[in-house]
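Before anything else, here's the structure in question.
The other protein chains are all here in position, but one chain of the complex has been omitted.
Then we have subunit A:
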Amino acid sequence: MKKQLFNLKTLTLALSSLLLVVGCKEDNDIDKEGITTETKDASDRWITVAGAKMGSNPGDGNGGTLVYAVSSKNAKDPNKVIAPFDYGYVVPSNRTARLQASEDGNTLFNITYAGDTGGSFFKYTVDGGQEFNQIGLPVTVAQYVGTAPRWIKLFDGDNTGAAVYVSTEDVINDNGTIDDVTDDVYVKTESKIAVVTISLANQEIIEFKDHTISLDDINAVKGYYISRIDMPVLNAAGDKLYIGAQVRKKDPTTLERDNDYDILGTKTIVLDYPSLDNPSIITSAIGHGNSNGYRSINAFEYNGDVYQANQSDPEGSHILKIGANNQYDNSYDFNLDTALGVTGAYVLAWRPAGNGKAVLAYRHEGSETGVAGAQGFFALVDLNAKTATTINEIPYEADFYLFQYQGFAVKGNEIFVTQAPVGKDGNIYAIDTETGAVTKGAQLKNVEGSHFIGTW
């Protein structure tokens, strides 16, 4: 008898603990407390702050992109606390979203990067705080450039965006013998580039073109080819579109990827605009390496010319100049190693104001390795004087990670940046590019493993 009582007791205990588990699960009320309504004066500008939440590793940014908008006045107020990870708006994107904002800061654009709506263009009105409201129907460009497209808005008064894709194909001469491999000769690797333009205003596709291109014969036969393209930018005349390129190399005997080779002069693909016809490739004699950037806009029009940063340059990143004649201006030599006094400078992201002075995010060989990768810094750059100085008013530490940094909101000559090491709180800093004055602004509340990717 006693035995059985004990059993029943155990059973009851087990079952009630189960009920508890079930019961707890249902208690899922959404706590909406702490949400503030953000306002701004009619003359002020929204500053949208974006954070990239950690996915599975610190700094990977794969846990979602969250945005939060405050007035520029609040953005410069060190008592203001901004917490996008707690009260922000989730921009749908599987990896870090690649955001674009209208020049007035009132509209946010995004093309979803992977996922079920990957490759779809979304438009949101910025209404302060977590109030971002989708307008119009999504427009997909996945049929042309895939579900994880590289895209940028063109600086043509917020009219147009351009997205690009490239696939490659090896050209082999089998000397008429399909099965005999010993007489096969590698000719070149062709790149099939796809370019689509989207009307930001009307939310529809404007034009699509694809072209098959390859490098000059001498380099092509050695195995050099365009492996990635990104960062389209319009020239001042508005009749040419420049697209940044990454060049890789194959071993022509085995077609395997080569890792040890001479890096060619930086290349850019030039297309007629708006027809997107007549592709040609221009090459810099100053810079070597790639011009496709990563997540942030890599090239800007200023004063009639286009200024383009390059990456993976053995001499350190350069800012290169493409003149009004749509060719690299090799008389413009702006090396960041020289200007910053470091070795292996690497431009992660940058943005000039209308005065030709820019804020630039970089790392270099001496960067410490933090939880997510190499430490980043901000510098103030003068395109005309070809000078760059590290902004020392901003605190740096090893976990200050800028590889995924994207956005610099520009208000007149003022540029807003976010500063927060991975997983740690930080601040907004407003940099007056004209005077170099740095204002420590609103506090940024971070969460574990996450980081901020800029302002818009």
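FYI, contacts are C-beta pairs under 8 Å (C-beta built on N, C-alpha and C of every residue); 3 or more make two chains touch, one makes a residue touch a chain; residues count from 1.
In this section, contacts and distances are computed from a predicted model.
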| item | value |
| --- | --- |
| Choices "Lactate utilization protein", "Outer membrane receptor proteins, mostly Fe transport", "DNA metabolism protein" or "ABC transporter permease" - which one is the UniProt name of the chain not shown | "Outer membrane receptor proteins, mostly Fe transport" |
| Identified contact with the non-displayed chain, of A:Tyr144, A:Tyr362, A:Phe377 or A:Trp456 | A:Tyr144 |
| Contacting the left-out chain in the complete assembly, out of A:Ile282, A:Ala324 or A:Val371 | A:Val371 |
| Option from A:Asn106, A:Asn159 or A:Gln203 whose C-beta touches the chain left out | A:Gln203 |
| Identified contact with the non-displayed chain, of A:Ser56, A:Asn79 or A:Asn325 | A:Ser56 |
| Sole residue of A:Asp170, A:Asp333, A:Glu393 or A:Asp432 that reaches the chain not shown, by the stated touch rule | A:Asp170 |
| Residues of subunit A (touch criterion as defined above) contacting the omitted chain | 1, 3-4, 7, 10-11, 14, 18, 21-22, 25, 30-35, 53-60, 62-64, 66, 85-90, 92, 94, 114-121, 130-132, 134, 137-148, 165-170, 172, 174, 178-184, 186, 190, 192, 194, 198, 203-205, 208, 210, 227, 246, 248, 253-257, 259, 294, 311-312, 346, 371-374, 403, 423, 447-449 |
